[in-house]
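Got a structure for you, written out below as structure tokens; questions coming shortly.
Apart from one protein chain that is not included, each protein chain of the complex appears where it belongs.
A and B label the chains in the order they appear, each numbered from 1.
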Amino acid sequence: MTIQAEPGKGRRRSPLTSIAISTFKTTGTILATMLGLLFVTFIIGRVMPIDPVISIVGERASKETYEAAYQAMGLDKPIIIQFFYYIWDILHGDFGQSLLNARPVAEDIRRVFPATLELATLGTFIGVLIGVPLGVLAAVRRGSWIDQIARFVALIGYSMPIFWLGLVGLLIFYGILGWVGGPGRVGIFYVDVVPSVTGMILVDSLLDGNWTVFKDAMSHIILPASLLGYYSLAYISRMTRSFMLEQMNAEYITTARVKGLSEWTVIWRHAFGNIKVQLITVIALSYAGLLEGSVLTEIIFAWPGIGSYITTALLSADMNAVLGGTVVVGLVFVCLNVFSDLLYKFFDPRAK
Amino acid sequence: MKKLQKLTAGLMFCVAATTFAIPAPQALAETPPDMLVIANRIDDITTLDPAESFEFAGSDVIRNVYGRLVNFDPLNLEKGYEPDLAESWTVSEDGKTITFTMREGVKFHSGNPVTAEDVEFSLRRAVILAKTPSFILTQFGFTPENVNETIVADGNTIRITTDKKYATSFVLNCLTATIGGIVDKKLVMEHEKDNDLGNEWLKTNSAGSGAYKVVSWKPSESVTLQANEDFYLGAPAMKRVIVRHIQESATQRLLLEKGDIDIARNLNPEDIAGISGKEGIAVDSELRGRLMYVSLNQNHPVLSKPKVVEAIKYLIDYTGMQDSFLKGQYTVHQSFLPKTYLGAIEDKPYSFNLEKAKALLKEAGVENLEIEAGVREAQERVEIAQSLQNTFAQAGIKLNITIGTGKQTLTRYRARDLDVYVGAWGPDYPDPQTNAGTFAYNPDNSEEAKATGLLAWRNAWDPGDLTAKTEAAVIEGDRDVRKKMYEDIQREFQARAPFAIMFQKIEQTGRKSNVKNLNLGGAITAVAYWPVTK
Partner (left out) sequence: MSLLNTPQGNQPRWRSWLLTDTPTSRNHARVASLYQGWLSFRGNSMAMFGLIILVLLVLIAIFAPLLAPHDPFVQDLANRLKPLATDGHILGTDSLGRDILSRLIYGARITLYIVILVALIAPVAGLFVGTVAGYVGGWVDTILMRITDIFLAFPRLVLALAFVAALGAGIENAVIAISLTAWPPYARIARAETLTIRNSDYISAVKLQGAGPFRIITRHIWPLCISSLIVRVTLDMAGIILAAAGLGFLGLGAQPPSPEWGAMISEGRKFILDYWWVATLPGLAIFLVSLAFNLLGDGLRDVLDPKDDGS
């Protein structure tokens, strides 16, 4: 899944020019993708059979109140004009106001995105920390019981409905065992205790040096993060395994072994060293997936993240909020993609 | 090889250890003694401005933040409205003008005194802003043009003049509604922007004189209130009230059982049964004003036949539902005024009667009827719809259910686009007119009238002489005569309206048993936190 066009054909250019050209191309690609993304979202919002005016004025509004709100929202203008107005505002850094709660969408996103970022980062962390060694081990000991277990663990991860697992997890670890904190980001007594700097409570509490809040936040995030981590683990371990197998069968590995290098060096230095870049791409993709916000997990864990933000907004036709959220998520996705592409180009000799 | 395995195993152990063995902070067995923590669904809040707010959760906040001229005592709702910011009032000879005398010495949270001028400002503001709930005031003839004459402060008094003579109780009942909240004129006008009378600012801030002030409102996340130590009825015992948005009943129950919250407001019957009898937890049941009904679109060629309308009222398993999945949370009620309202009747002429329904359908010559019902995604409504589907099918009516979000379903309902609507209606203010004026009143049934606020219009139903009777009941001054009028309207409505009113809501609340004096507002108002003790 690369965003880039084909690697440049034709005669060689000086490195500087080619960097300039590729930067230009990349920027163009990002812009085009973002614009398309916005347009599609915008159209979806407009064809949706939900009356956004009702979201604001409520179901009992009089005709006059309704008309006034309709005009104030600019809904009487043609769609294309509305779209241009919207793009114009975004270019000025204004995502507009949420139709629902009359707050600036940018402010809302600043509130909900860090929550998702925190969860996704920890989830990916868990996924990588367990998934990579598991994948390597499975490849090295191909066909052994550990390979079978790894495969099974991964397949279960792929196959389990997350909302069900989430509910059961909550019931067991919070309800019965009491090992973890309940739904929400932090216990009720710790709400707004530490000053919000990054919006991520784990980071903020560390910055503030407040260990009690950090521990409490950790006990709340750990269950949903483990769930997401499990899914990313399933994916990462499978991919690691398959990359490693490719390398293990390669000639240079045999050569290295013949040369008498220790198995440790062969596996980690040589084989693993060669899959690093591919692996980072995979991890970036899985990270991007989690950053979209896992709507279902967020609902079950009362986690005020971007996934449930966009969903709620969508279902009440709060298009400013949906567009704002989609732009942010889309941008993150595209950037991670470009990042892994660049990395690929930079490290992989074949791509040069 | 060994090394690798050891390292991997070690790594995995570490991760597992950090993942699962992080010591949970010493779980507090209960919330702090001066803090009230509530789990509720609050994603319907769109504004905290009393002139604009029109949702359940918003009314809950505003009742605790803004004083009104007259208000209800949460510990004695039966007494009806009582003096609040107004100490007393007199009614003019012609019955059109009410003069309120303000209570002395009450202060806003800002320290500004509450004066007649603030009342004048607040009520005029609500009329001028013309937001959704403004009809509660404008039905008395107030308009942005005439408020300077009709709502007037004079020294320590405030004079309100209506266009006709209305029952005084009707006017005062309306002033107890959310829109009657009195705001701090000075503070609000400091934040005025583009002549919005401070609307933008008040959406997220508070400027009241009530028991609490708003600390923060995070949409779909939480509302935090801080006690007003200078509250004129005495400082509330709960210094901080936190309402947290928790969607799922099961989650609310877990939190309650763990002692992480004091009150859970959205427990379903199964979870209520699950916590009943548990130590330290109590369940309260309070009759609320919300009605659950089924309505039939009269633009539909078959559904508009009176015999079919009647048949459908016999095809509802009222008691079956009440005693199973609605157990304890809804009670059968078949007229449009909720119990405890003036003129409410308890007649229940309909029950599930398949034979009778079949006979009626046969008389109407109806066969193979297939209709679509719109329902919003909410547990009890979906279950009610499915029960209807089941019983309708027994009489040969195929009911297709379309589930949508609240907004989706409502959009179609308001556009007269649904054959059948399964929904709820809650009164806006504690006077019978609130429901009579929407169920039994529809002066212009034409498509062009677009009276989307009227339930009768949404179902394309012309109530005939009920419209005139409803208009007459509003201006009747004699309480007993008025009561009789509403009883008659309801009986006629029951007999021929395309509405089958089914249930009235009973709100069941799970609470820690040490929490005392919590009143949710009954059928007439919203929750009050200031009497609560722990």
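As a convention for this text, a residue touches a chain if its C-beta (ideal position, glycine included) is under 8 Å from a C-beta of that chain, and two chains touch if they have at least 3 such contacts.
The structure presented is a predicted model; accordingly, all values stated were derived computationally and were not measured.
J.: Which of B:Glu377, B:Glu447, B:Asp465 or B:Asp478 sits in contact with the chain that's absent?
T.: Touching the chain that is not displayed is residue B:Glu377.
J.: Tell me which residue among B:Asn205, B:Thr402, B:Asn517 or B:Thr533 touches the hidden chain in the full complex.
T.: Considering the complete complex, B:Thr402 is the one touching the chain left out.
J.: Consider the whole complex, including the chain that is not shown, and state which of B:Ser324, B:Ser446 or B:Asn514 touches that chain.
T.: The one listed residue touching the chain not shown is B:Ser324.
J.: Specify the residue from the set A:Tyr70, A:Phe83, A:Phe125 or A:Phe163 that touches the hidden chain.
T.: Touching the chain that is not displayed is residue A:Phe163.
J.: Pick out the residues on subunit B that sit against the missing chain.
T.: Counting over the whole complex, subunit B touches the hidden chain at residues 248-250, 253-254, 268, 270-271, 273-274, 317, 320-321, 323-325, 377, 379, 382-383, 385-387, 389-390, 400-405, 408.
J.: Give me the subunit A residues in contact with the hidden chain, please.
T.: 1, 3, 5-6, 29, 32-34, 36-37, 40-41, 44-45, 47-50, 142, 151, 155-156, 158-164, 167-168, 171, 175, 241-242, 245-246, 248-249, 292-293, 295-296, 307, 310-311, 314-315, 322, 325-326, 329-330, 333-334
Just so we're on the same page, only the chains that are shown with their structure count from here on.
J.: Could you give the separation in Å between the centres of subunit A and subunit B, each centre being the mean of its C-alpha atoms?
T.: Their C-alpha centroids are separated by 38 Å.
J.: What residues of subunit A sit close enough to touch subunit B in their complex?
T.: Residues 49-51, 54-66, 68, 98, 100-103, 108, 111, 126, 129-130, 133-134, 136-137, 140, 167, 170-171, 174-175, 178-184, 187-189, 191-192, 212, 215-216, 218-219, 222, 226, 229, 263-264, 267-268, 299-300, 302, 304, 308-309, 312, 315-317 of subunit A touch subunit B in their complex.
J.: Any idea which subunit B residues touch subunit A in the complex?
T.: Contacts found on subunit B: 1, 3-5, 7-8, 11-12, 15, 19-20, 22-25, 27-28, 31-32, 35, 37, 43, 45-47, 54-55, 130-135, 200, 203-204, 216, 218-222, 224, 242, 244-248, 250-251, 254-255, 257-258, 260-261, 405-408, 410-412, 414, 428, 438, 450-453.
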